[in-house]
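Only one protein chain is missing; all other protein chains are in place.
Right after this comes subunit A.
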Amino acid sequence: MNNKFDALQIEDSGEEDVGDTGFRPAPKPGPGEHPLQFNYSIWFSRRTPGNKTAAYDQSLKFIASFASVEQFWSVYSHLVRPSEMSGHSDYHLFKEGIRPMWEDDANKHGGKWIIRLKKGLASRCWENLILAMLGEQFMAVEEICGAVVSIRHQDDILSLWNRTASDTATTTRIRDTLKRVLHLPPNTIMEYKTHTDSIKDNSSFRNTDKFIR
(Lines give C-alpha, C1' and ligand atoms only; values in the text may rest on other atoms or scores of the structure.)
Protein backbone atom coordinates (compact mmCIF):
# COMPACT_ATOMS: atom_id res chain seq x y z
CA MET A 1 0.00 0.00 0.00
CA ASN A 2 2.74 2.41 0.96
CA ASN A 3 4.65 1.73 -2.22
CA LYS A 4 1.75 2.87 -4.29
CA PHE A 5 1.58 6.21 -2.54
CA ASP A 6 5.34 6.65 -2.52
CA ALA A 7 5.30 6.27 -6.26
CA LEU A 8 2.53 8.83 -6.62
CA GLN A 9 4.22 11.30 -4.33
CA ILE A 10 7.37 11.62 -6.37
CA GLU A 11 5.98 14.67 -8.17
CA ASP A 12 4.69 16.21 -4.95
CA SER A 13 7.80 17.82 -3.57
CA GLY A 14 5.94 20.46 -1.65
CA GLU A 15 5.84 22.98 -4.45
CA GLU A 16 2.78 25.15 -4.71
CA ASP A 17 2.94 25.85 -8.39
CA VAL A 18 2.42 22.78 -10.51
CA GLY A 19 1.98 24.58 -13.81
CA ASP A 20 -1.43 25.40 -15.33
CA THR A 21 -3.94 24.28 -12.71
CA GLY A 22 -1.88 21.27 -11.67
CA PHE A 23 -4.89 19.08 -12.30
CA ARG A 24 -4.37 15.37 -11.65
CA PRO A 25 -7.17 12.84 -12.24
CA ALA A 26 -8.53 10.80 -9.35
CA PRO A 27 -6.97 7.36 -8.79
CA LYS A 28 -9.23 4.38 -9.55
CA PRO A 29 -10.98 3.14 -6.39
CA GLY A 30 -8.94 0.29 -4.95
CA PRO A 31 -10.31 -3.01 -3.63
CA GLY A 32 -12.52 -2.50 -0.59
CA GLU A 33 -13.15 1.17 -1.38
CA HIS A 34 -16.65 2.52 -1.96
CA PRO A 35 -16.89 4.26 -5.33
CA LEU A 36 -18.73 7.56 -5.64
CA GLN A 37 -21.30 8.28 -8.33
CA PHE A 38 -18.90 10.94 -9.68
CA ASN A 39 -15.25 11.74 -9.24
CA TYR A 40 -14.69 15.08 -7.55
CA SER A 41 -11.90 17.63 -7.32
CA ILE A 42 -11.20 19.98 -4.46
CA TRP A 43 -9.77 23.44 -5.12
CA PHE A 44 -8.60 26.28 -2.91
CA SER A 45 -8.53 30.02 -3.52
CA ARG A 46 -7.46 32.98 -1.43
CA ARG A 47 -7.48 36.65 -2.30
CA THR A 48 -4.00 38.08 -1.86
CA PRO A 49 -4.12 40.86 0.74
CA GLY A 50 -3.88 44.27 -0.91
CA ASN A 51 -4.48 42.89 -4.36
CA LYS A 52 -8.21 42.83 -4.97
CA THR A 53 -7.87 42.87 -8.71
CA ALA A 54 -5.74 39.73 -9.04
CA ALA A 55 -7.41 37.37 -11.47
CA TYR A 56 -9.53 34.73 -9.77
CA ASP A 57 -8.23 31.93 -11.95
CA GLN A 58 -4.68 32.84 -10.90
CA SER A 59 -5.52 32.35 -7.24
CA LEU A 60 -7.34 29.06 -7.85
CA LYS A 61 -5.32 26.02 -6.82
CA PHE A 62 -6.19 22.41 -7.55
CA ILE A 63 -5.62 20.34 -4.40
CA ALA A 64 -6.64 16.77 -5.25
CA SER A 65 -9.21 14.55 -6.98
CA PHE A 66 -10.89 11.50 -5.53
CA ALA A 67 -13.15 8.70 -6.75
CA SER A 68 -14.18 6.86 -3.59
CA VAL A 69 -15.49 7.57 -0.11
CA GLU A 70 -12.17 6.47 1.39
CA GLN A 71 -10.14 8.67 -0.96
CA PHE A 72 -12.37 11.60 -0.01
CA TRP A 73 -11.68 11.11 3.69
CA SER A 74 -7.96 10.74 3.15
CA VAL A 75 -7.91 14.14 1.37
CA TYR A 76 -10.39 15.82 3.72
CA SER A 77 -8.49 14.69 6.82
CA HIS A 78 -5.38 16.42 5.50
CA LEU A 79 -7.07 19.80 5.05
CA VAL A 80 -7.71 22.40 7.73
CA ARG A 81 -11.36 22.97 8.51
CA PRO A 82 -12.95 25.96 6.76
CA SER A 83 -13.29 28.00 9.94
CA GLU A 84 -9.55 27.59 10.58
CA MET A 85 -8.68 29.22 7.27
CA SER A 86 -7.48 32.78 7.46
CA GLY A 87 -8.52 35.74 5.36
CA HIS A 88 -10.60 35.72 2.25
CA SER A 89 -10.44 31.98 1.45
CA ASP A 90 -12.59 29.36 -0.25
CA TYR A 91 -12.75 25.62 -0.74
CA HIS A 92 -14.43 24.51 -3.95
CA LEU A 93 -15.57 20.90 -4.30
CA PHE A 94 -16.62 20.23 -7.89
CA LYS A 95 -17.26 17.25 -10.10
CA GLU A 96 -14.04 16.28 -11.82
CA GLY A 97 -13.85 18.11 -15.14
CA ILE A 98 -15.87 21.15 -14.02
CA ARG A 99 -13.74 24.14 -13.10
CA PRO A 100 -15.15 26.25 -10.27
CA MET A 101 -15.71 29.20 -12.59
CA TRP A 102 -18.86 30.89 -13.89
CA GLU A 103 -17.54 30.61 -17.43
CA ASP A 104 -17.03 26.82 -17.44
CA ASP A 105 -19.25 25.07 -19.99
CA ALA A 106 -21.03 23.17 -17.24
CA ASN A 107 -21.71 26.36 -15.26
CA LYS A 108 -22.39 29.04 -17.85
CA HIS A 109 -26.18 28.47 -17.92
CA GLY A 110 -26.29 27.73 -14.21
CA GLY A 111 -26.50 29.46 -10.90
CA LYS A 112 -26.12 28.83 -7.21
CA TRP A 113 -27.96 28.72 -3.94
CA ILE A 114 -26.33 30.88 -1.27
CA ILE A 115 -26.62 30.41 2.49
CA ARG A 116 -25.00 32.96 4.78
CA LEU A 117 -23.84 31.58 8.11
CA LYS A 118 -22.86 33.22 11.36
CA LYS A 119 -19.23 32.74 12.29
CA GLY A 120 -18.63 29.39 13.95
CA LEU A 121 -20.99 27.27 11.85
CA ALA A 122 -19.07 26.94 8.61
CA SER A 123 -17.06 23.80 9.33
CA ARG A 124 -19.96 21.64 10.36
CA CYS A 125 -22.36 22.96 7.73
CA TRP A 126 -19.74 22.52 5.00
CA GLU A 127 -19.21 18.91 6.05
CA ASN A 128 -22.96 18.23 6.01
CA LEU A 129 -23.28 19.88 2.60
CA ILE A 130 -20.49 17.97 0.91
CA LEU A 131 -21.47 14.63 2.45
CA ALA A 132 -24.97 15.12 1.02
CA MET A 133 -23.51 15.98 -2.37
CA LEU A 134 -21.05 13.05 -2.46
CA GLY A 135 -23.77 10.66 -1.27
CA GLU A 136 -26.17 11.84 -4.01
CA GLN A 137 -28.81 13.09 -1.59
CA PHE A 138 -29.97 15.91 -3.86
CA MET A 139 -31.89 13.72 -6.33
CA ALA A 140 -30.58 15.88 -9.14
CA VAL A 141 -27.85 13.66 -10.49
CA GLU A 142 -26.69 15.61 -13.53
CA GLU A 143 -27.66 19.05 -12.23
CA ILE A 144 -25.26 19.46 -9.32
CA CYS A 145 -21.92 20.99 -10.34
CA GLY A 146 -20.22 21.64 -7.03
CA ALA A 147 -20.18 23.31 -3.64
CA VAL A 148 -18.17 26.22 -2.23
CA VAL A 149 -17.47 27.44 1.28
CA SER A 150 -16.32 31.05 1.43
CA ILE A 151 -14.69 32.44 4.54
CA ARG A 152 -15.27 36.18 4.67
CA HIS A 153 -14.85 39.02 7.13
CA GLN A 154 -18.42 39.28 8.45
CA ASP A 155 -19.95 35.90 7.78
CA ASP A 156 -19.18 32.64 6.04
CA ILE A 157 -21.06 31.57 2.95
CA LEU A 158 -22.01 28.18 1.52
CA SER A 159 -22.92 27.91 -2.15
CA LEU A 160 -24.26 25.01 -4.15
CA TRP A 161 -23.88 25.37 -7.90
CA ASN A 162 -26.23 23.75 -10.39
CA ARG A 163 -26.11 23.46 -14.14
CA THR A 164 -29.42 24.98 -15.29
CA ALA A 165 -30.58 28.16 -13.56
CA SER A 166 -33.85 28.23 -15.51
CA ASP A 167 -34.93 24.78 -14.28
CA THR A 168 -37.01 25.95 -11.32
CA ALA A 169 -38.34 22.49 -10.46
CA THR A 170 -34.80 21.27 -9.90
CA THR A 171 -33.54 24.38 -8.12
CA THR A 172 -36.53 24.19 -5.77
CA ARG A 173 -35.80 20.55 -5.02
CA ILE A 174 -32.16 21.40 -4.37
CA ARG A 175 -33.23 24.21 -2.01
CA ASP A 176 -35.48 21.89 -0.03
CA THR A 177 -32.75 19.27 0.27
CA LEU A 178 -30.32 21.97 1.43
CA LYS A 179 -32.71 22.96 4.20
CA ARG A 180 -32.98 19.36 5.27
CA VAL A 181 -29.34 18.37 5.25
CA LEU A 182 -28.15 21.61 6.84
CA HIS A 183 -31.01 21.62 9.40
CA LEU A 184 -31.93 25.16 8.39
CA PRO A 185 -34.77 26.71 10.37
CA PRO A 186 -38.00 27.40 8.39
CA ASN A 187 -37.56 31.17 8.06
CA THR A 188 -34.01 31.00 6.74
CA ILE A 189 -33.35 33.33 3.85
CA MET A 190 -32.02 31.46 0.85
CA GLU A 191 -30.60 33.39 -2.04
CA TYR A 192 -30.18 32.36 -5.66
CA LYS A 193 -27.96 34.00 -8.20
CA THR A 194 -27.41 33.03 -11.81
CA HIS A 195 -23.83 32.97 -13.03
CA THR A 196 -24.75 35.28 -15.94
CA ASP A 197 -25.75 37.88 -13.33
CA SER A 198 -22.47 37.24 -11.48
CA ILE A 199 -20.53 37.82 -14.68
CA LYS A 200 -22.50 41.05 -15.30
CA ASP A 201 -21.85 42.63 -11.90
CA ASN A 202 -18.58 40.75 -11.28
CA SER A 203 -19.79 39.70 -7.84
CA SER A 204 -20.51 36.33 -6.28
CA PHE A 205 -22.81 37.32 -3.46
CA ARG A 206 -24.33 40.77 -4.16
CA ASN A 207 -27.69 41.43 -5.86
CA THR A 208 -29.19 37.99 -5.29
CA ASP A 209 -32.78 36.79 -5.52
CA LYS A 210 -34.02 36.13 -2.00
CA PHE A 211 -36.46 33.38 -1.00
CA ILE A 212 -38.01 32.90 2.40
CA ARG A 213 -39.98 29.85 3.32
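Rule of thumb we're sticking to: a residue touches a chain if its C-beta (ideal position, glycine included) is under 8 Å from a C-beta of that chain, and two chains touch if they have at least 3 such contacts; residues count from 1.
In this text, contacts and distances are computed from a predicted model.
This complex has a chain not shown, and the name its UniProt record holds, of "Eukaryotic translation initiation factor 4E-binding protein 1", "S1 motif domain-containing protein", "GH15447" or "DNA 5'-3' helicase", is "Eukaryotic translation initiation factor 4E-binding protein 1". Where subunit A meets the missing chain, the touching residues are 1, 4-5, 8-9, 11-12, 14-16, 18, 22, 24, 27, 30, 32-37, 44, 61-64, 66, 69-75, 77-80, 85-86, 89, 116-118, 121, 124-125, 128, 131-132, 134-137, 141, 181-185, 188.
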